[in-house]
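With one protein chain withheld, the remaining protein chains of the complex are depicted in position.
The block that comes next holds chain A.
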């Protein structure tokens, strides 16, 4: 908690005013069709430091306002729609580099810093944060990426952002400032509160600062593409690569082709590209040149991000479930105007499904039916984007997880008045 007693919130935009305030105008509106649009209602604040952020939340608590945290706005509508936002807290003013110790492989940043900016700052030291989420090129911030648990294809080798966070400073719903973890890459002292924020979609508080482990920037990458239009063959080819000594950093299948990425020294990345066609299922693989490689991965990111008018789901299952779930997806869309596309991190069991075309009611029906199949297969689904009108006909979440009592209990402890992103996980809590 800050020393100062909370005052009235200094808002960047009055509640009913579509202001032309330069700072506020730079904040993109929610990218989805079902969210609250900038300027339509809630007040907005843009703290420029930790103390201001804590002050803003303490004040909001005093005024009993609900709060939505907004970074670049690329994932504002993941999960269930937030009801009744009283205040939007923009994190774009929390974007400073706090520390960088290249020899210790650590960096400290404010959480509103965009990932791309951090990569620019690390590159001169020959380092990077090894995450490549699809929203990165859209300005996604580190805090936002942590809160939505988003990750890109290279999760296969490096894990998600939460796996690289070694410490954090959080601001809870009442303005309490709490530190967790530390500044060193190995540390098990105390509870890891970062994990409470990871995947929480803003429902458990604000992450204001992050300490991260960085990695040496790989000298080179090589991507292979091989035409595969069948889920069984995609799965078996991916498994063959994983069994090989080639150590892929990413394997993704988009329904038409399998993309496999390697990285290392110039020589070893090239060598991997040359050796890969010896792997069963990759006989016809071709090495992409630098431009084609960039284009192929950007195209995949675009598919996963989705566009207005589309419904996007993210599912996690055992990798082996891919063929059955792909068949089921065809069944549930058959006879409708909906076209379904799949992008699957096939070696990890992470599947993004994009529904396009057709009516909102058809999207809702496909979403519900396919999600049911995923849950029956032991997995879970997060709704990331939906066509306008889908919310009226489909629940945002599937069955509550078995640990829902713990989630409710945590919410009572950390946000007893349900002011952070209320309704985000409805009806779970």
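We take it that contacts are C-beta pairs under 8 Å (C-beta built on N, C-alpha and C of every residue); 3 or more make two chains touch, one makes a residue touch a chain; residues count from 1.
In this section, contacts and distances are computed from a predicted model.
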{"item": "Omitted chain, identified by the protein name its UniProt record gives, among \"3-isopropylmalate dehydratase\", \"NMT1/THI5-like protein\", \"RNA polymerase sigma-70 factor (ECF subfamily)\" or \"FAD-binding protein\"", "value": "\"FAD-binding protein\""}
{"item": "Listed residues A:41, A:401 or A:427, member touching the removed chain", "value": "A:401"}
{"item": "In chain A, positions touching the absent partner", "value": "1, 101-106, 126, 149, 151, 155, 159-160, 162-163, 170, 172, 176-180, 182-200, 203-204, 215-217, 219, 239, 242-243, 245-247, 264-265, 267-268, 271-272, 314-321, 348-350, 378-382, 397-398, 401-403, 405-407, 409-410, 412-414, 425, 428"}
